[in-house]
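Every protein chain of the complex appears in place save one, which is left out.
Take a look at chain A:
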């Protein structure tokens, strides 16, 4: 019985070993074999993700990041926040209870690159937007242990005193458009101004931001400083939009008992 089951396998191994024995005398034979064997898996798993339509849910109301939020995202990457924080709530009950509706593919559709993370030294941040006030966020980033004494998060006080570099923002938005984020020409051209406008409520620039990015855009003195635009403004603007780009998760996943 066992013999019968194993027979086709042993034939295969025999054939495999012989083929290999011949191939190992030719470095090019080995090279081609290795490339071929290693290419299959990636091709089968990755290529369909680009072509199968229901891989990413459709949300016509999905927002893009404003220039200030994108600048904040770039700071998040620069500081390596992703090394301690995930942005991917899994489809597990305790995660949904702790962090909110589980993450959908569409939510990171415009995230180049994604920041799902791999380690939760700190909590998940996928839905941290508007969970805390701007003041809390600023205070927490400047001195985490003043709010959470047990925290092991690093302090980032310097962000409050570092002016945000805005000149490169049009170029950044243009690059993002190249890889697939639907920014308009106008949004790209005015990126630097819009970054400023978003942190100065009730100014002409702020109205322009509202016009270009929608009524729901957060326009506030994020870092509390009125004299200049800092990196803290950008980072807090980014944190406050996390989970807020699409309404789909909340609409699709109606909590039990409601």
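Methods note: a contact is a pair of C-beta atoms (placed from the backbone, for glycine too) under 8 Å apart; a residue touches a chain by one contact, two chains touch by 3 or more; residues count from 1.
We take it that contacts and distances are computed from a predicted model.
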Taking the list "succinate dehydrogenase", "ATP-dependent DNA helicase RecQ", "cytochrome-c oxidase" or "Phosphonate uptake transporter", the UniProt entry for the undisplayed chain gives the protein name "cytochrome-c oxidase"
Checked against the full complex, the residue among A:20, A:228 or A:250 that touches the missing chain is A:20
Considering the complete complex, of A:11, A:90 or A:250, the missing chain is touched by A:90
The one residue from A:30, A:216 or A:252 touching the chain left out of view is A:30
Cross-chain touch to the chain not pictured, restricted to A:63, A:112, A:131 or A:205, is A:112
The missing chain sits against chain A at residues 13, 16-17, 20-21, 24-25, 27-28, 30-31, 33-35, 37-42, 44-46, 49-50, 52, 55-56, 74, 77-84, 86, 88, 90-92, 94-95, 97-98, 103-123, 144-145, 148, 150-154, 156, 158, 168, 171-172, 174-176, 178-181
